[in-house]
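Presenting subunit A:
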Amino acid sequence: MKGNEAIAEAAIRYGVDGYFGYPITPQSEVMETLMAMRPWETTGMVVLQAESEVASINMLYGGAGSGKRVMTSSSSPGISLMQEGISYIAGAELPCVIVNVVRGGPGLGTIQPSQSDYFQAVKGGGHGDYKLIVLAPSSVQEMADFVGLAFDLAFKYRNPAMILSDGVIGQMMEKVELDEYRPRWTDEEIIEKNPWAATGKKPVRGQNIMTSLHIQAVDQENVNRRLQAKYKEMQEKEVRYETFMCDDAEYLIVAFGSAARISKKSVELAREKGIKVGLLRPITLFPFPYKEIGSYADQIKGILVPEMNAGQMIEDVKLAVNGKVDVEHYGRMGGMIFSPDEVENALEELIIGG
Partner candidate 1 sequence: MIDVKDIIKPENLVFKKSKVLTDTPMHYCPGCSHGVVHNLIAEVIEEMEIQETTIGVAPVGCSVFAYNYIDIDWHEAAHGRAPAVATGIKRLMPDKFVFTYQGDGDLAAIGTAETIHACNRGENITIVFINNGIYGMTGGQMAPTTLEGMVASTCPSGRDHARDGYPIKMSDLVAQLPGTCYVTRQAVHTAGAVRKAKKAIRKAFENQKRKKGVSLVEVVSTCNSGWKMSPVDANNWMAENMFPFYPLGDLKDE
Partner candidate 2 sequence: MGKVRGAIVVDIERCKGCGLCVVACPTDTIVLADEVNGKGYHYAKMGNPEACTGCTNCAMVCPDSCITVYRLKPEKSK
């Protein structure tokens, strides 16, 4: 099945309560699949086509504040429209999942795959000091698996989580193993698991108010301190990454998502030529594997960061090695996808030759 379809299938099976979305290429299959599967008749999941991405993210805000598992999906221009709502959700510390099947930009851009929303995803995106948990799948299987993982992390930290995919993974067809169906939380389970949720004020507790408004500066600073402490804890506990042939590597490729998938083949091509190169693939883009990449700094001679953008994640890789190793970017933009050969050539020219 397609990556976008896998998202929909996984959402129903995971017991998601609500999906609110607005059509945009290249991810409309997510809502189309959900509508065709009619989960409101089986699991009771609500699926609603909103009038805009602005509305859908605010429906998410309402649903998330109700303690329910809610999600949306969109592509770059739509995600830009959602930034206001995402900032409110992060500020109110509510859990939800947002899927961005990235396409080339800026502006209306193209409908072809891109990774040019990395900054927007991992550096906040909207206004104010906040972070999203960002997961970057590189296969259709991971599109399915990361739905549940994103919800688990979102509820663990009461923070919005984003699955940062792109048109390659969204449209690609692969065989997928799906989890068993699990029931949605009951109303009682929600009150027990999420005592903070606005489920109706009960005599046993005070008001539950979902808000990001703190008119006194000192109160707002205290909220910011709590948020930063939460992000620090995520950085310590939730970094996920994958390595491929890194043990004896003299050179490293650091790539995420579909670029990592392509780069894996580049590693094999280079190894055939006797070049000792490995691939490190960050799975969580926030929290970013700074320490883990940094630990290779003494072992390797250079790092190539192939991205389908003008050079975004490379800034975090440079922070990770802190000037100890030469780090170069190789990119295609605007919806163009590089081949494994291109990346392998870039490694030889920019890193080994350079």
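In this text, contacts are C-beta pairs under 8 Å (C-beta built on N, C-alpha and C of every residue); 3 or more make two chains touch, one makes a residue touch a chain; residues count from 1.
Behind the choice of candidates: all candidates are chains of the complex that A comes from, given by their letters.
Treat the numbers as computed from the prediction; the structure is a model and nothing was measured.
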- request: Quickly now, which of 1 or 2 touches subunit A in the complex? Give its number.
  value: 1
Query: Which positions of subunit A touch candidate 1 when the two form their complex?
result: 17-18, 20, 46, 48, 50-52, 54-56, 58-66, 68, 70, 84-85, 88, 92, 198-203, 207-213
